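Only a single protein chain was left out; the remaining protein chains are all shown in position.
Coming up: chain A.
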Amino acid sequence: MTAPVLPDLSGHFGRYGGRFVPEALVRALDELDAAYRSAKTDPEFQAEFQDLLLNYAGVPSLLYPAKRLSAKAGAEILLKREDLNHTGAHKVRNVLGQALLAKRMGKPRVIAETGAGQHGVASATAAALLDLECVVYMGEMDTQRQALNVARMRMLGATVIPVTNGSRTLKDALNEALRDWVASVDSTHYLLGTAAGPHPFPEIVRDFVGGIGVEARAQCLDQIGRLPDVVAACVGGGSNAIGIFHAFVPDEEVRLYGFEAGGDGVETGRHAASITGGSSGVLHGARTYVLQDDDGQTLESHSISAGLDYPGVGPEHAWLHDTGRAEYQPVTDAEAMAAFQLLCRTEGIIPAIESAHALAGALRIIPEITAEIGRKPTIVVNLSGRGDKDVHTAGAYFGILDEVETLVPGEQE
């Protein structure tokens, strides 16, 4: 049986995806689609992309057998170390690909939305490297919470525009980027940060980050001689998850698990779990799962992890969920932070809080998978980013910031 090639030509994954956008953007999306089709089969473009990944971004990332963690967990855990990439996350793959595409289309300016600032920093990085003008929209709440990332983007030469309307967070930054794009499509590429939005973005982003899964699959075969039993990733918009899932989708024996941000618990209503706690709707250009009220108004999401704090999800995940090929579960802030601490202490790796959700979910399912297959499972966890950006949040969560502050000299009376 061969699976259908998705998305279809109009960008649909089953009933999800598509284009729910103002007509003004259709031409730009068509041009992007055409440019991407030609780049995809152009050996020169692909060689340039691979060269940047290899020699600039530090890709392929390691697949690291986490021995101490595995011993504690009762499973063989392999960490796909995307945290070791330049700029500290899987996102560099997407921004390099799209920035090259912008150059190919002759567009001198890129715009991006950012939540915590990771995609903004990555976009500013790629723009600096490839000599593009870069404007980043960021919710005003987030510019205050993530002042260091604002400084990083500015150091890299980007203009950061705080967004003061709506809830002043990621979703409003995305709205504002779309409004900019409607007015600037001739000169501007919208460097969308996740595998969501109108067609062809979900496909383009998936393909640019798809190396994660291709590498992990080959590395796993090389290291242990077979495929893993489980591949686990965190899901906000869903780019790191689709990046590692995609190569494994045809391997039916490999279970795919996406862990959404459960915040205080899906039952509390304070979460960002669009698939497990939301319903089908249209947001930011695509039909997908959305956190919404009875009137279809978008609800505010909540998560300790800024990178997962988004009320929608990429349409391919909606489809993988409905078809049952991937399973999605929520992971609470508390579960994620416990896994965060465990990884710090057993492996000397400070993960992004996003990635800690993937680890926490993986740890939780070990008993049931073990029972199902009758042996210790092998689990590949996508460690999608490093935790440097989260030191303040985690420090506050664990109550260790005060200790740190008293160690800082020079402020004595």
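Here, contacts are C-beta pairs under 8 Å (C-beta built on N, C-alpha and C of every residue); 3 or more make two chains touch, one makes a residue touch a chain; residues count from 1.
Rule of thumb we're sticking to: contacts and distances are computed from a predicted model.
Between the names "ABC transporter substrate-binding protein", "Dihydropyrimidine dehydrogenase", "Multicomponent Na+:H+ antiporter subunit C" or "Tryptophan synthase alpha chain", the one given in UniProt for the chain missing from this structure view is "Tryptophan synthase alpha chain".
Considering A:A28, A:I212 or A:I304, the position touching the chain not shown turns out to be A:A28 (whole complex). One chain is missing from the display, and on chain A it is touched by residues 10, 18-28, 165-166, 171-172, 175, 178-179, 182-186, 281-285, 287, 290, 292, 294-298.
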